[in-house]
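Let's look at subunit A:
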Amino acid sequence: MIKGWKDLPIGGVLPEPGTSEKYNTGEWRAWRPVFEKDKCVNCMICWVFCPDSCILVENEQMVGVDYDHCKGCGICAHECPTKALEMKPEYLFREED
Partner candidate 1 sequence: MIEIRWHARGGQGAVTASKILASAVIREGKYAQSNPDYGAERSGAPLRTYNRVSEKPITLHCMVLNPDIVVVVDPTLLRSVPILEGTDENAVLVINTNKSPSEIREKLGIEGRKIYTVDATKIAMEELKRPLMNIPMLGALVKALNGIVDIKTVEEDIKKTFGKKVSEEILSANIKALYRAYEEVKSE
Partner candidate 2 sequence: MAQVNASEVKIPPLKKLTNYPEKLAPGHRLCAGCGASIIIRQMFMVANALGYELVIANATGCVEVCTTIYPYTAWRSPWIHNAFENAASTIAGVEAAYKALKRKGKLPTDKKIKFVALGGDGGTYDIGFQALSGALERGHDFIYVCYDNEAYMNTGIQRSSATPKYANTTTQPVGKCSLGKPQHKKWMPEVAAAHGIPYVAQVSPSHWKDFFEKFKKALLTEGPSYVNAFCVCPRGWRSKEEEGMTIAKLAVETNYWPLFEVENGKWRITHRPRNPKPVAEFLRKQGRFKHLFKPGNEDRIEEIQREVDKRWDWLNKMEELTNREE
């Protein structure tokens, strides 16, 4: 994945922004925040507190969680005033390899 020394930009510069998106930290998750749209009032408390930029919002509406990157800390569910997010064990959702 990392190129040979002749092909890397000099000095360890990363010229392209936000490439960490390609790195899947969702793998780390033991608990999964499950979103129930019906209970959500779009207060965006989950969004303002998420440490991993994983609350998906479209047109000012909370639409779900970025499971590719969510590490399952549970802050969103813990702080949600309407219990629209609930933490459930990850194994319930992952297929066995």
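The definition used in the following text is that a residue touches a chain if its C-beta (ideal position, glycine included) is under 8 Å from a C-beta of that chain, and two chains touch if they have at least 3 such contacts; residues count from 1.
How were these candidates chosen? In short, all candidates are chains of the complex that A comes from, given by their letters.
Since this is a predicted model, take the numbers as computed values, not measurements.
Trainee: Since the rest of 1 or 2 are in the complex but keep clear of subunit A, which one touches it?
Mentor: 2
Trainee: Which of the residues in subunit A come into contact with candidate 2 in the complex?
Mentor: Touch residues, subunit A against candidate 2: 1-2, 12, 14, 16-25, 28-29, 42-45, 47-54, 57, 60, 66, 68-75, 77-79, 87.
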